[in-house]
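All protein chains of the complex are present and in place, except for one that has been dropped.
Moving on to chain A:
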Amino acid sequence: MIPFPTPQGTHAAPVAGALSIRGVSKAHKVDGRRLDVLREIDLDIAPAEFVGIVGASGCGKSTLLRLIIGLDNAYDGEIRLDGQRILSTSLDRGIVFQDHRLFPWLTVAQNVAVALAKRPLSKGVKAQLVAENIALVGLSGFESAYPHQLSGGMAQRAAIARALVNEPKVLLLDEPFGALDALTRLKLQQDVQALRRRTACTIVMVTHDVEEAITLADRVVVMKGRPGVITRIVPVGAQGRDRSSPAFARLRDDILGELMAEPATAAVANLDDARQRQG
């Protein structure tokens, strides 16, 4: 790894949460053969921006999030957060996975407090932060419940509280509502919208639900697989967010069209996916 001089002070004002992804490629070795997962990904994300990444299963979108969070640093290219190269995990980045990944032997409050374990704060301050963030996701009263006593939606809320409690610069959402029923998913999408008004963090959400991406994101990044590349970046205007507006329908058809315009086998899979969403 080449040490990089940290360009602190090069910015006029401290910019919080600017992500810069430059020429990122990632390959796995499968049976001695090189399998490209990501190829030459370039993406700049502004502070406090919400970017939705859509693509079919296996297009490398979750892998990209793993690289941004810092769980995997074996890749080419570079990812910087506010100019600083990301080489490992850090408390200035939080993530919510598709499965809540709460520790089953800890209560909701204890699970949220896990994220604070490394912070040099007093017990009282930690307890207050935990309580505030549990309240923020609407789980007050369930502090001492265990994960198996919660519904899927509630568990995912607890996971969001855990990701937010450190007030990260960047929040990563890896298909966070993919395992939830339609109604719960809609409710949580609204909650995330409300959350955005209260926190200033940059959000990157991976999803295969195009409508979800349009509803929530400022820009929708379309990825295609094997190897994963960005084929388009679609800005979503204010009117585009309203699900009943013609602008929304146009954006959706546009992005779905983009996703389906690929080699025959992958296109069929995407068509099925799209049909499920619409039907």
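Quick note on the criterion: contacts are C-beta pairs under 8 Å (C-beta built on N, C-alpha and C of every residue); 3 or more make two chains touch, one makes a residue touch a chain; residues count from 1.
Criterion: contacts and distances are computed from a predicted model.
Visitor: If you had to name the missing chain as UniProt does, which of "STAS domain-containing protein", "Sulfonate transport system permease protein", "NADH-quinone oxidoreductase subunit M" or "Cytochrome c-type biogenesis protein CcsB" would it be?
Guide: Listed in its UniProt record, the absent chain's protein name reads "Sulfonate transport system permease protein".
Visitor: Of the residues listed, A:Lys29, A:Lys123 or A:His148, which one is in contact with the missing chain?
Guide: Spelled out, the listed residue whose C-beta touches the missing chain is A:His148.
Visitor: One chain isn't shown here. Among A:Val30, A:Ala74 or A:Ala117, which residue touches it?
Guide: Here the residue in touch with the unshown chain is A:Ala117.
Visitor: Of A:Phe97, A:Phe142, A:Phe177 or A:Phe248, which residue touches the hidden chain?
Guide: Result: among the candidates, A:Phe97 touches the missing chain.
Visitor: Which parts of chain A face the unshown chain closely enough to count as touching?
Guide: Against the missing chain, chain A presents residues 69-71, 88-91, 93-95, 97, 99, 101, 103-106, 114-115, 117-118, 146-148.
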